[in-house]
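Complex shown without one protein chain; remaining protein chains in place.
Right after this comes chain A.
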Amino acid sequence: MNTVSETKTDNTLLVDMSQVAQARDTRALERLFDHYAPRIRAFCLSSQPGANLMADDIAQEVMIRIWNKAHLYNPSTASLNTWVFTIARNARIDYMRKNGRYQSDIDPEDFWSEMADENADPFREAQQQRDQVRIREGLTQLPSEQQQVLSKVYLEGKSHSEASEELGLPLGTVKSRVRLALNKLSVIIKR
């Protein structure tokens, strides 16, 4: 497996991120762009196939938010991938909100703030990294039907009921496939 090289990439990106936050280093932002912008575009195109203009707009918006919010990033509360993913997810929702699909007075930036304010905890940073590796490895081992619903839900941004319509499956089946996947990835916390 290439886990080692991927972890190395993650660390290079983290260094670039801290250069952006602390030294306002534009070269480092360019390297973050090279890595993330194609992913942000792909993420947008999964929900709106063919919408290249939208994908460009959102990629641009997300990179600017990364620059502006760099000082808020805290590696002990979220991995860099998770942080960028949440910014891209919010920007995609915001774009939809402003361009028709769900017109709304609600600004997604008002919430999803839960990651910004936690206290730093080095123990948690190590835990975060272990969780991330476990999920990365677990995802490749899921049955394809479970991978398929996860990608509908997370990448295409489909609700469970939209996914059930598109896949021609009962809603209960979609929900249980998602839950099975979450269980296999040990993501569910018992109460």
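What we mean here is this: a contact is a pair of C-beta atoms (placed from the backbone, for glycine too) under 8 Å apart; a residue touches a chain by one contact, two chains touch by 3 or more; residues count from 1.
As a working rule, contacts and distances are computed from a predicted model.
Asker: Under which of the names "assimilatory sulfite reductase (ferredoxin)", "(2Fe-2S)-binding protein", "Cupin domain-containing protein" or "Proline dehydrogenase" is the non-displayed chain listed in UniProt?
Answerer: In UniProt, the chain that is not shown appears as "Cupin domain-containing protein".
Asker: Which candidate, A:18, A:132 or A:173, sits in contact with the chain we can't see?
Answerer: The one listed residue touching the chain not shown is A:132.
Asker: In the full complex, which bits of chain A touch the chain not displayed? Write them out.
Answerer: Listed in rising order, the touching residues are 24, 26, 29-30, 33-34, 37-39, 41-43, 45-46, 56, 59-60, 63-64, 67-69, 71, 77-79, 81-82, 84-86, 88-90, 92-93, 97, 102-108, 110-115, 128, 131-132, 135-136, 139, 150-151, 153-155, 157-160, 162, 175, 178-179, 182, 185, 187-189, 191.
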